[in-house]
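One chain of protein is taken out of this complex; the other chains stay put.
Note that the chains take the letters A, B and C in the order they are written out, and that residue 1 is the start of every chain.
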Amino acid sequence: MSRLQNQPTLRVDTNKPLSFTYKKKTFSGFKGDTVASALFSGGIRIFSRSLKYHRPRGLYSLDGECSNTGMEVNGIPNVNAEKTLLEKGMQVKAQNVKGSPELDAMGFMDSLDRAMPAGFYYRTMHKPARIWPIALQQVRKAAGLGKISPDFRMTGEFDEIFPTTDVCVIGGGPSGMTAAIAAAETGLRVILLEARPWLGGFFDYRQSEFSRDLPHYQRARELEARMQTLPNIRVFTHTAMVGAYSNNLVTAFQIGNEKDPFDERYLEIRAQSMIVATGCIERPLLFENNERPGVMQIACAHRLANTYGILPGKRAVFSVAHDLGIEAALDLFDAGIEIAAVADIRDNPSHAALVSELEQREIPYLKGWVAREALGAPLKSVSLTTLQGTFEKKLECDLLVASAGMTPVTGPLSMAQAELAFDQHTGFFLPKSLPVGVYAAGRLLGLNDSRAIEASGQVAGLSAALNCGKASAQALKDAQEMLAGRPQAERGCNLVMAPVKGRKAFICFDEDTTVKNIKQAIDMGFDATELIKRFTAAGTGPGQSGIPGHNLPLLVAQHHTDHGALTRPTTMRAPLVPTLMATYAGTNHLMSKRTPMHERQKQDGGVMRKIGVWNRARYFSDDFSCRREIENIRNNVGMLDATTLGKFRIFGPDALKALQRVYVGDMAKISPGKIKYSAMCNEDGCIIDDGVVVQRGENDYYFTTSTARAGITVEWIRYHTRYDGWDFNLVNLTDAFGVINLAGPKAREVLSEVIDADISNAAFPFAAYQEFTALDTIPVRIMRLGFVGELSYELHVPGSWMETLWDALSEAGKPFGIANFGLETQNVLRMEKGHLIIGSESEQRTTLHDVGLGGLWDRNKPAVDTVGAVALQQTENQEKRLKLVGFKMKNTRTPPKDGSIVVDDRIRGHVCIARYSHTLQEAVGMALVEDPLHAVGTEISIYEDECQGQLVSATVVPMPFYDPKGERLRS
Amino acid sequence: MALTLTCPVCGKRNGYEFRYGGEDKGPKPDDFGSSPETWCDYVHMNRCVAGIQKEWWCHRDGCGVWFTTHRDTLKNLEME
Amino acid sequence: MTDIKRRSPMVFPQEAKQVEKQGHWAVVMEYASEGEGPWIIDLSHRPRWDLQDSDLSRFKPFEIDIPGKPGQCRLENNVLANRMNRTQVSLWQLTGDRLETPEDTAFTSTMDVTVCLAILGQAVFSIAEKLSSLDFRDPALSTPRLFQGPFAHVPCQMVIAGQPDGMPGMLLTCSRGYARDMVAAILHAGHEFKLQPAGQLAFDKWVAGLA
Partner (left out) sequence: MFDRHKPLWGKPPALKQSYDAVIIGGGLHGLATAYFLARHQGMQNIAVIEKKYIGFGGAGRNTAIVRANQRTQQNVPLYKEALDLWPVLTKELDYNLMFFNCGNLNLLHSEAAMSAARMNIASAQFQGVESHLIDAKTCKEMMPALNIAEDITYPIFGAMFHPPGGIVRHDAVVWGLAKGAAKYGCHIHQHTEVTGINVENGKIVSVDTDQGKINTPRVLLTAGGYSAALSYHMLGIKLPISVLNIQAMVTQPLKPLLNHVISSGAYHAYANQTLKGEIATGAHMDAWPNYTTQTTAYYIRHQAQAITEMLPCLKGVKFMRHWSGLADMTPDMAPIMDGNHPIEGYYMNCGWGYFGFKSCTATGKYMAQFMATDECPEILKPFHLGRYAEHRLMGETAALVTYSPDN
């Protein structure tokens, strides 16, 4: 369809056609078109069907205030077609229709409105109870607008930036640009966000005069040019602000153009000052069938012609309450539309000259008249009435431009915790008080005069700069005086609704909420606006309250139920514009840690698992019982990558005091060359960590923690000494050392191949610590420990050397059958040895006593000085606690599954771990069971999931199961 | 909200860089170990102030320091 | 005989043009095609220390006067000293022959604790802005400047150095285990700016220009 070519404000490039498909047909638009403008130009008038009543819906506004133009584009549901730039090849589909939007088989729903009053579902469908399960499936099917395939995969690049700035300006209209310039001229860093793909705001499409011979759109271009000369302004167009948080954190997302490396990108801006210059949208006029296709708001009709070059109709009626409506009527008349009448709710326009312009064109001007009902579908005529409803006239038309006036876009202010209050003069919710560093400018203050709008931007820009310590108070004062010299905020239209009953007057399009529904809710006792919103769902749809946001509190206040309605507009919530999860998710870099052996472990067949921040090998074969790995440790030798253990250096005059504070043992008893095993508890006396400590010098210790505690240990020690002022230093060496657990009866023979020193059992016995040089070069700290119950060495080697040492050990171990082992093997081995893993054999509430490690606690230390010791005192002899026990299965070689429960008439505990032990040739395990079931010899009954009541029996036995005398690990 | 906290070492930072360390209850009182109730009062009980309270924070993702600051829990804002 | 090697946790797939053996390290001095920058450079083989003491005034490590305030840095004798807090300073030897760890127990070698890398070039701030909310461009701060905070969600030490108009750079250290994911995140963020790996020569040249 051809476009108006001679509009100087055109934003489409008619030399660049773009084709796309809709309803299996090829449509064509131009570069710069939105999907909706292209469809409209192609003759489409009905874009969707409404949620509940399946009423036809069309182009109403162009800024996404409702879901009328919600469509499926390229498989993505609920795309707002009026805001989405057209791209070549787009696949566009209508939503919520059976058939086509024009012929929707569900259209009959519209006549059932009497059966569906506000909240009808709460009062029906449950009588009798058996119908509800059927009804709810019907409700589910009927609900929902768009559809998405479970197999849908988003393509495209989603990026993010987190810039810091001094001033962030929301809105690139005249006041926003003026504010940005004013702030930037003081030398500050400024970021300006504009939702549309271009700057200019409501100046951009207006051909009327800003000043003599300078049309508004030209003025906008001037401001834009001025901004371009200031390198400290970063302008983001096509960037919708979606959130404002305290301390002026602003979030937004930008839609990329073909030159950008992203499709959408998320912005999180930290600003010192924020200026909200978001202007106005229109307050919908409430009358019967106010959302019929063919009814649209002023700017929608105006911009269709001026921005997109499309005539919105052939013969129009206007029912407006603002000068911009008259201006639009004049422009549209000049563009070729017949104007049947301009009805104005007001007695007079603000600018009398506009009336004479209407007269010059012989357009009837009806003061004090308003639309009462839109008739015909598609729109054929409109009935107009006087405000009291006393007179009526019907005019034929295919376009009804309807608007009750302006409404400020206060979402950003409201989210930023500004206090808004109803202002009788303007009829707006205006900022009553603004948080520190938040400023407002432009039309949202009720200003209409173009220069006043700019002046308010100047004031806001300088105020924002002053808040950042720049700009002079005098400059601000001058700007304020300039603003004071311009016309102030205009009186706004205060009509809430045309004189109708409101059965089909929609206050919320998205939710099909009518004025009548609101009255019903009020009658039912819903006396707060927020409650009415919840009960009727008004404002909870994809339009983010754009349509009902202003009218709802006005309507509620009019019915005198909520006296506070006007002091409290409904809450605005992020995202202020619906935002793709893909955009919020962004690049989502997955950050995790790898040990120096990571790739090698994988090459060796390691099945990797994420353990906290680390990746570790759990198995080295498909046999998840790990029989071969286990037997190899018991008979030969193996290596485990235990790099993830926490490792720390603590030194300084008060290092010992700090260790005494957090460990339950007496750390003064550490002797050089010896390992001290101990545990940390929290103040509940519950075990949170175990590890070893060695002394390496005077006031200089090296200690290990479990993998889980590695990240928190420095914090923990500093926290528990925070009132003491002690002098000690901590270095987290967790990543510094790779740890190789070399275990098995042949471990010594393997180790002696790389260490040229006496490591005989006499020279380097169990529980000893020594530092060696491996391969004559590599410094290595070795601990003789026995977690898996065999002769074993824990080698701590600097990360950069680890691979070399590992290779050397592998090579040396070949004759001994050395092999990798993973976490599951370690798990079984240590269970056989009766060693616990915190978190596996302990719960949050499990004390040191409960797991049988009470002996680690040194009761001679002053209890108040040791974290957890008071609780250890108080719980030492407590009864009916869950205690850790070992058990053997009776009459079965099958172990119960981990997590099975111990029961009698009630639950008495649970199995922490149980395995069939190839070493012991029987099924054994560890369980937490309630005292006194923990006594050795007690028979316990185990209930497994899906056991159908078939219990299995086990006997509590002493631990360890394997090598109870500890001969093997000492050998 | 976007909580910011002022680290005594690194300055004003995003609140998510920090870890909360509880109401500032002072050092353990003298009667801390004397009864389960006095133990519990210090370890578990909170005043849950709806307003300004002094509390501990750790600059976990930054320099690691523990420090106290005053914050208004009704606004989730650090006091200047 | 085992070939005794020290390995960096970072590996770039690009072809090396010149590799130099420095002790047990094989250091890439130059890649076959490095382009004009921005560059990412592996410095994991460069010596680094943590110096911690309640009285730092008694130290003059490598003849450097330790900067007085947290965040301040000083580059002298090829060593960058970064004041972390009241009791702690990190020391990074950027170029030159390897220095030994001083005798005093207050020093801890951190060479294997962290991965160390540099991002050099005009785009460094644009790349950083995609991975961190820290204000590396704060005009109120002089360079070189230490930041301790999250970068790609990982706690890091970062030093901004160089002229904003010339070739600014960021030196970054974080836990060694994060090396691979950190490099992947930086390369992803730098892709649009043509970020490429470069060798130690490019870094040495940049350091020389800092003086």
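Points worth noting:
Heads up, the rule we're going with is that a contact is a pair of C-beta atoms (placed from the backbone, for glycine too) under 8 Å apart; a residue touches a chain by one contact, two chains touch by 3 or more.
Model, not experiment: these values are computed from the prediction.
Put simply, the hidden chain is in touch with A, B once you look at the whole complex. Within the whole complex, the absent chain has one touching residue among A:M125, A:L230 or A:A475, and that is A:M125. Of the candidate positions A:Q878, A:T894 or A:S971, contact with the hidden chain is made by A:Q878. Considering the complete assembly, chain A touches the hidden chain via residues 51, 67, 70, 75-78, 114-115, 117, 120-127, 129, 132, 136, 139-141, 143-154, 243, 245-246, 249, 251, 266, 268, 417, 520, 523-528, 530-531, 534-535, 537, 540-542, 544, 573-575, 578-586, 588, 590, 592, 609-610, 618, 682-685, 688, 719, 824, 839-840, 843-845, 847, 871, 874-875, 878, 897-901, 903, 906-907, 910, 913, 943-947.
Where chain B meets the chain that is not shown, the touching residues are 1-3, 16, 19-22, 36-37, 39-41, 43-50, 53, 55-56, 73-76.
Operating definition for what follows: only the chains that are shown with their structure count from here on.
A straight line joining the Cα centres of chain A and chain C is 33 Å long. Inter-chain spacing, taken between the CA centroids of chain A and chain B, is 26 Å. In chain C, 133 are the positions where the chain touches two or more neighbouring chains simultaneously. Residue positions 14, 60, 65 of chain B each touch two or more of the other chains.
On the side of chain A, the complex with chain C involves touching residues 159-164, 189, 261, 268, 270, 587, 589-596, 598, 613-614, 643, 649, 651-652, 697, 700, 727, 729, 731-737, 775, 777-778, 798-801, 803-804, 807-808, 811.
In the complex of the two chains, the chain B residues touching chain A come out as 1-4, 14, 19, 21, 26-28, 32-33, 36, 39, 43, 56, 58, 60, 64-66, 75-77.
Residues 2-9, 24-25, 44-45, 50, 52-54, 87-88, 105-106, 108, 110-114, 129-135, 137-139, 152-154, 175-182, 184-185, 188-189, 191-192 of chain C touch chain A in their complex.
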